Structures are given as C-alpha cells and as structure tokens.
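Everything on this sheet refers to the single structure shown next.
Note that one protein chain of the assembly has been removed; the remaining protein chains are unaltered in position.
For subunit A:
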Amino acid sequence: MTQKRLIADWEQALRESGDPLASEHDFAHLAERLSSVTLAGLTPTADADKAGRRLGRLLVDAHLTAPNAIGQAMTVLARYAPDVGDLHREQQLVRMQGGLAAGHAAAVQRLLLAQQEAIHQASTAARDDVARALSESEARWRTLVDQAPVGIAIGDIEGNVLEANSSLQRMFGYSLEEMRGIRVQEFTHPDDTEDIWEQYADLVAGRLEEFRTEKRYVRKDGEVVWTNLSVTLIRDPDGEPAFQVAVMEDITDRRLLQEKLRHEATHDPLTGLPNRVLFLQRLDRAVADPGPDERIAVLFIDLDGFKFVNDSRGHIVGDRVLMAVAERLTEGARPSGALVARLAGDEFVALLSSGLSEATPMRVAEDLLAALKQPLKVTGQLPVQVGASIGVVELAAAGANSAEIMQAADLALHAAKEAGKGRVVEHDPQRRAGQLTRFQVAMQLPGLVERGELALVYQPLVRLDDGEVHSVEALLRWNHPHMGSLSPDMFIRIAEENAAILPIGRWVLDRACADLAASAWPAVNINVSVRQLYSPQFVDDVRRALDLAELDPSMLRVEITESVVMNLDDPEPVAVLDTLTGLGARLVMDDFGTGYSNLAALRRLPWDELKLAGAFLESTRGGRPWNPTDQRILSTLVDLAHSIDLLVTAEGVETAEQDEQVRAIGCDVGQGWYYARAEAFTPSTPARPGPGARRRTSPDTAPIPKIQSPR
C-alpha cells in the first residue's frame, strides 16, 4: 500500500467524520500530516503508542472531536494492517491504534473540561454581573426610598408593617422596630371616614389596585399628622395579593395653613367674631336645609353714638370699644346659642336658628341691649357707654331667602333708629313695601342727577314781627320712580358715605340759585354737608352758581348743622366757610341745640343766623307749655345770640301755641307748617325786574309768594 493511498484514506476519513467545525480546515494538508505521522510511527524503532496519541491529538486540534472521528481514524489504520508485513509492525499498529484512541480521548477530555469550565465561569460571571447590578440597583433604590421626602411603608396583606423609610418614621415618631409591631389597621384616627377602610378592605382583598385619600394619623406623641396617602397593591406571580405599599406625604402644615386661611377669610380680625362671609354662609345653610317647622331669626345690631366715640376718643379706643362690644354680645347671646358676627364698622348681627319660640328673638334682643347698657371697660380708659338699636326678623326657615331676610332686618334696624335709638324693633312686613334698604339706595344713588329724579321744594322762613318772607329753605326730594317722593333722611346720610353727595350738592346749588333768580324771594337757604366743605371745588361751584343766576352773594344762605360744625377741626373747611362769607354769602347754624351745644363754636366762624332745633318744640306738642327751666334756658340762648348779632329762627312751628312760645323767648323768624308748607317752585310770572340788572337784596320790598299765614 502506497503512502498516496494512505493519504487518500485519511482525507476521506476526515470528510466523513461529520464534525461541523472540521470543515474550517484544509483536509488534504491535514491528511498528509496524519499519513506521515502514521508511517513514522511504524518504523522499527518508533514508539507507535506515542505516534497514535499524536494522531488523536491532531484530530482533536482540527476539531474532529466527535466519536465518529475516532471510529473513522481506527478504520484507516485497520485498512492499512494488511500492508504492514511483519509481526513487529503489526504489534506496532495495534499499539498505535491504542495510542490513537487514548490520545483522542485525552484531548477531547481536555477540550471538554476547558470549554465546560469556560462556560461555567461565563455563566457565573454573568450571574455575578446581574447580581451586582441588582444589588447596586437595590442599594440605589434603598437609598432613594430611605432618603425620599415622602413616607414609604411596605406591609403584608394581613397589615403587618414590614418596612418603613426614615421619612415615615419621622412622620409618625415611631422607630422601624416599633412600626413592625403595629398593624396598619391600628393606625386609625377617630375621624377617619368609613370609606377609607372600605377601600382598604377592597385593596387587600384584591378588588382594588390602588387608592388615594387624605388621612389623619395619630403620632406616637399623640399629635395629629395629616397625610396625602396612596396605597398600592402588589401581587405575587400568580396574581394573588401579596403586599401593600403606602406612600404618604406630610401635609399637616398645608392643612393648618388652609385652616388658618379659612379662619381668616371667615372671621373679623379685630374682634375674632365670624365675619359677613361666614354669617351669610350659616344663614344660607339654615335657609337651604330647614327642619320641619323650623324658625330662624336675625338680629341686626347697630351701635348708637359709636361715631362720636370714634371721633372724640380716637380710633384706637374705638377699636377697643368694638372688641368689648363683641365680647359683651357673645356673652349675652350664649344662653340662646345665637351666632354673633360683625358685619362692618359698628354693625353686628346675630343668627338664631334652633329651637326658637316666637318670643325668643325679641327677648334675646332685649337681653343684648341690656348687656350693652352696662358701661364697657376699655383698657386704659374710663368706662365707655354705648347704646345700640336692634332690628329683628323672625320667620319660618322654609322658603325664606337670606338676602331678603337681611334686607328686612336692615329695615327693622332703620325703623329702630328712627324711633329714637336704644330700641328693638321687630320687622313689620307692612312697612317693607314703603321703604328702601340702604343697599338699594346706595345702588341707585349714582346717576341720580343725570336721571332727573331730584327736585327741590321751598319752605319760607317768616319774620315774626311783620310776617314777611325772610328767606326760603331749599329742601331736597328724590322723586323715586317706584317709591314716590323720598325725603333726604332716606338717602343723604348714605350719599355722604360715598361721594354721591358732591354732584347732588352741586345740583342743589345750581337749581336753588336758578329758582331764586326766577322768583321774587329775597333769599334762599341751602343745606351744605361736611363732605362738600372738604371738596376743593366747592367755592368755585358757589361762585359759578351765583354768576350763572346773576345773584348777589348775600341772597345765598348756607346752612351747616351744629353737629358738623362741632367736628370741624381741620383748617380747610373753616377756610372754605371764611371764603364764602368773604364773598358775601351768609352763614346759618342749623339744628342748634340738638347734640353737644357748644357756645364756643359760635365764636369760631362768622355766623349770621342761628336756627333752633325743632326738637325744642317737640315737648310742647299737644299744647303743653315749656317748663320754666327750659323756657329760661332757651330765652337766655336767644339773648346770647342776639348779643352777638345773630338772627334766631325757630324751626318746626306747627301750632298757634308754639308760635306764641317762640315769640315769647324772642325768636326773630319762624319756620314750620304753621306758617307755610314746603312747595315746589313754579315760575308763574317772571319775577326778574329786567334783563342784565343784578338784583340787590331787598327783603323789605320783596313780594311774598304763597304764604299761608294766619296773621
């Protein structure tokens, strides 16, 4: 057998070994090497076993590792046996076969062990990588969870706390160990709503994946902590509920702030009483959801004379008085369970809403008045006394409307004030139709002049010595489209509170001057409010009105009430009045003797006339004469006025007896129904003497229009 055939045999064996990776190699070249190793191993001195092992190794190195490869190799050697020739070489061939088997097996074993080792190491390395990454990841998560500003806890499905982060431990004041001994269900708060625990039950039962709510907890130290709670269910791989994760944010501060803001929004900062907002909320609620036959009552309380306290003793004392009043009212209302609130300024209100008998509201109102009558102790001050007027509304809650209730209470209060202060007046539904609430008035005041709803009527002032008209007083009327003619009492006070008085005052001035110019009256008295005296335009307005009507300034008499003069501490209004008298206008002090008659006030301004308040005559109504003391005081007053050259007018003279009385104390001029009622001006005949000629005042010769005089 030739070497060539041996090579061919080896090459075929390699091809048929079926080892996939073996194809990477050049079989022809490998077959040549195998062939020469085979032949060298069969030389007489060769170590055939060693050569066989080498063959086995070469096969494995060429990736012929499969069992089939050794079989094929054995076959090549077996086929060569007949060509060997002698016994020695046959033995060598057998040894070579043994060596080949052993060498191949050993090489495969080495390769196998090496590759198995490699793949095990690779899998271990991969697992370590994963484990490390997981543990790093877990460590990161743990740090994240532990440092999270929100509280996080994990519990099992029975509610045992398993883990809780630092935030949660801080939030609850328990250590992790302590938390682990507490079940979730024990973290209740008495005010928990039922649905929180219903949701919780649904969650642990697997019916709910997550719920969120705001919930209170009680800390270890007993304090309450408010949380924004979110609980999530974690299921096991089979989908069964396994754990619960709670995340909670501490919102205690936010809740407290909210509560504080809510309190501030609904309470009066000065007195701490509920404010208008809260009061109206409660009233709305009482009206919206009334029990059967339930009655409610509102008491509208307004202090009498508080403005005087404020003006005379300053705002600080005024505020303290309000605080003392609030306390007094709260105490006085306590037995009845009324809610007392401060609406504004010196206006208070009380709501009675449960278990009312019909008489209760009036009784409570009287109790409150009585409580206020006791002098108030004000820090650092002498006791202060304030009175109050109270308007009461009592009605069935069902079907009532809070806005209407407040309106009615306001009307009742108004009636109480008008009835002479210090009184309680219950709302009379009849009266309501004829009155406007302050609110309605305030709403309608703007545009009054433009809408042409104002009118003037004139009431003459009559000289008592000869019955001639001394002047006429321009009196304002509001021809309300629905309410008819309204007297100034109804709206001037409100107009003075907002700036509406200024255009009204200007209109009065223009109208009165124009009417005077068209009449035969000697002069006109107009009433000026304090607000006008503070208006920088006022003097110009007067000048313009006089010029337009071409009147002599002395025909204009400016009436200022005594109470206003009392409070004129500022230089501006005093300067305004000085300027007016400088122009030639006359100054009349109105309502003298009503409030705090201050003779010193007479010295401060260049007064021309003085009008005694009609109140002086009230006690004489029904024909009773003044008592001697009153009479003496009044006549002294008149004498005093005369001594400083003031003309004295008596207002409100309604009867012949009163006419006698005012003459008896020396009054110069009388005004009242007894002489003439106020009437609108109707220019019947042109009274002007001639165009262009400025009229000079001449009371003595002036014709008297429509005087209803008995004399």
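Simple rule for what comes next: a contact is a pair of C-beta atoms (placed from the backbone, for glycine too) under 8 Å apart; a residue touches a chain by one contact, two chains touch by 3 or more; residues count from 1.
Just so it is clear, contacts and distances are computed from a predicted model.
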item	value
Name under which UniProt lists the unshown chain, selected from "Dihydroorotase", "Amidohydrolase family protein", "SAM-dependent methyltransferase" or "Formate dehydrogenase"	"SAM-dependent methyltransferase"
Option touching the unshown chain, where A:Ala81, A:Ile119 or A:Leu548 are the choices	A:Ile119
Residues from subunit A at the interface with the omitted partner, ascending	18-21, 23-24, 26-27, 63, 65-66, 111-112, 115-116, 118-119, 121-123, 125-127, 129-130, 133-134, 136-137
